[in-house]
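Taking it in order: structure first as C-alpha cells, then the write-up.
Every protein chain except one is present and positioned as in the full complex.
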Amino acid sequence: MARVVVDVMLKPEILDPQGQAVQRALPRLGFEGIADVRQGKRFELEVEGPVDDAALARIHEMAETFLANTVIEDFEVKVETSEGPK
Amino acid sequence: MARVVVDVMLKPEILDPQGQAVQRALPRLGFEGIADVRQGKRFELEVEGPVDDAALARIHEMAETFLANTVIEDFEVKVETSEGPK
Amino acid sequence: MTLDTVKHAAETPDTKLPWAELGLKEDEYARVREILGRRPTGAELAMYSVMWSEHCSYKSSKVHLRQFGEKAPQSDAMLVGIGENAGVVDVGHGYAVTFKVESHNHPSYVEPYQGAATGVGGIVRDIIAMGARPVAVVDPLRMGAADHPDTKRVLPGVVAGIGGYGNCLGLPNIGGELVFDACYQGNPLVNAGAIGVMRHEDIHLAKASGPGNKVILYGARTGGDGIGGASILASETFDDAKPSKRPAVQVGDPFQEKLLIECTLEAFAEKLVVGIQDLGAAGLSCATSELASNGTGGMRVELDDVPLRDSTLTPEEILMSESQERMCAVVEPEKVERFLAICEKWDVTATVVGEVTDGDRLEIFWHGEKIVDLDPRTVAHDGPVYERPYARPSWQDALQADDANKLPRPATSAELREQVIQLVASPNQASKSWVTDQYDRFVQGNTVLAQPEDSGMVRIDEQTGLGVALANDGNGRYSKLDPYAGAQLALAEAYRNVAATGARPLAVSDCLNFGSPEDTDVMWQFAETTRGLADACLTLGTPVTGGNVSLYNQTGEAAIHPTPVVSVLGVIDDVSRRTPIAFAEEGQLLYLLGETREEFGGSAWSQVVHDHLGGLPPRVDLERERLLAEILISASRDGMIDAAHDLSDGGLVQAVAESCLRGGKGARLVVPDGLDGFTFLFSESAGRAVVAVPRSEELRFTDMCGARGLPVTRIGVVDGDAVELQGEFSIELTELRAAYEQTLPGLFG
Partner (left out) sequence: MTARPSPTATLNGGPTGRWNVRIGVVTFPGTLDDRDTQRAVRIAGAEAVPLWHRDKDLKQVDAVVLPGGFSYGDYLRAGAISRFSPLMETIIDQAKAGMPVLGICNGFQVLTESHLLPGAMLRNNHLHFICRDQKLRVESTSTAWTADYTAGQEISIPLKNIDGRYVADERTLDLLEAEGRVAFRYLDGNPNGSLRDIAGITNEAGNVVGLMPHPEHAVEPLVGTGRTDGLGFFTSILKKLVNA
C-alpha cells in the first residue's frame, strides 16, 4: 500500500500560538538559535490501489475541502517514498 | 535562514483517535480507498546559522526531549529543501 | 508455534511458565495449579496473574477494608454496597445516586495528560456500568513541590488531561483538591471521582445470567495497551518472534466514551441489558470472569470475535489488554439485534463474543481450540489474601513530640499581617482558578455550586429542585502525624463541607493512597487509617459505599504521606436553599461556630511559615461535627444564614479571606475574649465554620445554637473593602486578591 502525506500549516499571516509557545520555551531548555517555530498537522494516508494522477487529484480535493480549512490553512500533498517517522 | 522540519507521529501501536475520526468520515464525504489515516504534528523550525551536523544533533535532542513525547510518539528530523505547504 | 490449549497444558505438565515475571509469587502459582488440577495454559496464567495483582485483588488491603462492611452504620439509603462497580444510595423521589473515586497515580506520572485523561474515563465507565447517567466529575490531586521543575511538567499535563477528557464528555467538574507537598514528587496522586443519577428501577449489576444470553463487547477496538506482562508470556515462552512494542501508556478517546455513554443509556432505557461490566484494569480477563462469577451460569467466549486494532495480538494479550472505552453487556438473544442497532446509531463497534452457558465454567476459545477452562470465581474472587505484618513506626513518637504549638509565633501586628498574606499566597492555600477555569463547570445546566464552594452541588430534578452535593477531603500531613485521627479528620472535613452548603451527608467513598504494603510502617498507617475511617463512619452514620486503594506510591525507601481522600455525598431537598461561601451583604454578622484551641500540628501555618511538620493533628470530636452539621443544615433550610464556610487548613483567616474575595466585600473582625489574635486566625481546630447572618435572623440563629449546645461566637461584621482585625491590621481586598490569585498563574503560566 502506498502512503500519501498531507501537510497542513496555518497561513503565515495567522497567529500560531502553539508554535510561539514552543519557540519561547526553547531558550529555557537550552536550545538557542531557532528564529521561528510554526506548528501544523501531518496526515499520513494509506492509499489502496495505485497512487496515480487520478488518485492524487482526489486526495488534493480531500485536502482542500476537508483536511485543511483554506480560510486559515495551506496544505501540501506528497507521495511518501521513505517510511515516515521511526 | 534554513528550515528544518520535525515530524512527530504517534507510535503505530498507539491509538490515534483523531486519525480514526478522519478516516471514518472520508467515505461519507465520498472519498473511498483510504485504508488508514494517522494524524501527527509538523514543526517548521527556522534555524539561524548553518544547519551542520552539530545543529542537527541539537535539533534531534530537542525533538527527543521536548517536541515529541517518546513514550507515545516517534519523530523524524528533515532539512527542508522545498518551501513547505503553500 | 503450538497453541497452548487446555488439552496441551494437561499433556505437558512440566512446561515452565513465566509466572514470576507476571508478578505471581511461588505459592500463588502453586495455588493456580492446585485449583486447576494441572498447569495453567498461557491464557489462564495471564488471567490469574492480572486478576490476582494487588490492583485487582486488593490482597494486601482486603483484611482491613472488611471493617467498612462490618462496622457499617444502619442506613436506609444504601441500595448497593461495596463490591460492585460503585455504590448506590437512595436520595428520594425515586432517584438513586452512584458515586466513586479512583486513583490513576502512576500512569499520570509517566504521561500526565493521557494518564489523567484515562483516569476520568475509567471512573465514568464504572458509573455508567451501574445504569446511571453521569452528571459530574471531581478531581482530588496531590503534586510535588509547587516550585519543583517536574511539577511544571506533571501538573499542567494532568489538568489538561482531566479537562480534555471530562470537558469532551460533557460532565461538569464540580470539585477537587490540589495539594503540593514534596512527598508526592515522584508519586503524584491523581484521583478522579464521578457521580451518576438513575431511577431506582434502572440499577444494573455486573452479572451474567440466563443461559443462551449473548455477551456483547462494544466500544473501542482492542489494541496492545497496557499488556507488558502478557508480552513477556507471549515472547519468552511461546513465540520468540513476537513484536516487542507494546505500549505501557494508554491513549484515551473521550469522543468514543461519550458515544459509549449515550448508547449504553439508550440500551438501558429500552431494557435491553441483563448485566453489564466496564473494561478497566485487566480488561477482558476482569470483565468475563466477574460477569460469569456473579451470575448464575458459566460463560463461553470466542476470542477470535473480539475486534482488534492490531491483528498481531496473541490471545493472552487480548485477554490482558487495557484498551480504553470498552464495555461488555449481557443481552437476551431476541434483543441482540436492537442492541446492535443502537450501537450502530451511535457509530459504536459492537460484537457478540460469547454467551452465558448453563455450566459453571468460563471457557474461552481461540481458533476453535479451548485455551481457558476454569471456575470464574477462582479468578475474580478467590485471589490471595495477605495479612501483612505492620507495626507502629519507630519514628512516630519523635514526630509527635516535635510540637508545632512551640514554634515561634508572630511578635507584632505587622508580622501577623505579613503571615496572613504569606499564608493566603502559599500554593496550597492560593486560588485554584488556574486549574478550575480549565474545566467546564456549566455543562448540563444543573450546576448549582462548583469550585471554590465548600462542596459541588448539582440539581437532579427540575420539578422539585432535588440536588446532591459532593465534597472530597484528605490531609496527608495530619495523617502522617496520626493516621487514625487523620482519616477521621478527612471524613469530618468532607462531611462538614457538605453540610456547610446545606446538604445532608449520606454516604462515603474513599481513595486510599499509600506507600508500599511490604513496609511495616506503611502497613500500620494503612491499618490505622481504615480503622479510623470505619469507626468514624459508624459514628457519623455515613456508610462507605465503595472506593479504591492505591499502594506502592513510593520512591525508594520514601513513601508518600498516608493520604486517604474521603468523598462525602449529600442530598438537599431543594437546591434553592443552598448556602454559598460568599460574604455578599454589608452589615451581616459573622459568627464563628465551634471551639478554637491552640492546635497547630500539621497546620498550613506551620508548613508555610516554618516548613515544619510535627506534633499532633487537631482533636477529633465527631459528635460535635454532627451537631455542627445539623445546625448548618437547619439554618440553610430555614433561611437563617446567607453564607457559610467551613474552617480547615489555614484556619479562620483563610476562610474569611475566601468568603470576602468571593463576595467582593470586606470584613471587620474582633478577637473574641479568651483568644489571642494569632490563635484566632491560624488555629486549625476541627468542627468549626464561619457563617454570615442577616441581622433580622440573629436572635433566631443564636437561640438555635444555644438551645442545641453549639458554641457560637460573634466575631465581626461584613463591611468595607478590607479584611481588618481590630487593633491589629487591615488588608485591602485588592492586595489580598493579588496575593490569593497570582500564585498559581505565576508558577504555571
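By written order: A, B and C. Residues from 1 in each chain.
Just so we're on the same page, a contact is a pair of C-beta atoms (placed from the backbone, for glycine too) under 8 Å apart; a residue touches a chain by one contact, two chains touch by 3 or more.
Keep in mind it's a predicted model, so treat the numbers as computed, not measured.
The absent chain, not drawn in this view, touches the displayed chains A, B, C throughout the complex. From the set C:Ile35, C:Val63, C:Ile421 or C:Val443, the residue in touch with the chain omitted from the display is C:Val443, counting the whole complex. Within the full complex, the residue among C:Pro73, C:Gly170 or C:Gly541 touching the omitted chain is C:Gly170. Contact with the undisplayed chain is limited, among C:Gly42, C:Gly176, C:Pro254 or C:Gly532, to C:Pro254.
Those residues of subunit C that touch the chain absent from the view are 160, 163-164, 167-170, 253-256, 258-259, 345-347, 436-448, 459, 461-463, 465, 575-576. If you put the missing chain back, the residues of subunit B touching it would be 17-18, 21-22, 25, 28-29, 39. One chain of the complex is left out; on subunit A, the residues touching it are 10, 13-15, 17-18, 21, 66-67, 69, 71-72.
Here is the rule we go by: only the chains that are shown with their structure count from here on.
Separation between the centroids of subunit A and subunit C, computed from CA atoms only, is 41 Å.
If each chain is reduced to the centroid of its CA atoms, subunit A and subunit B end up 7 Å from each other.
Averaged C-alpha coordinates give centres for subunit B and subunit C that are 37 Å from one another. Counting partner chains per residue, subunit C has no residue touching two or more of them. Multi-chain contact residues of subunit A, defined as those touching 2 or more other chains: none present. Residues of subunit B that touch subunit A in their complex: 1, 7-9, 19, 22, 25-26, 29, 31, 33-49, 55, 58, 61-62, 65-67, 73-76, 84-86.
Contacts from subunit B toward subunit C in the complex involve residues 10-17, 20-21, 24, 69, 71-72.
Across the complex, subunit C meets subunit B through its residues 110-111, 114, 220, 223-225, 243, 245-253, 255-256, 309-310, 323-324, 347.
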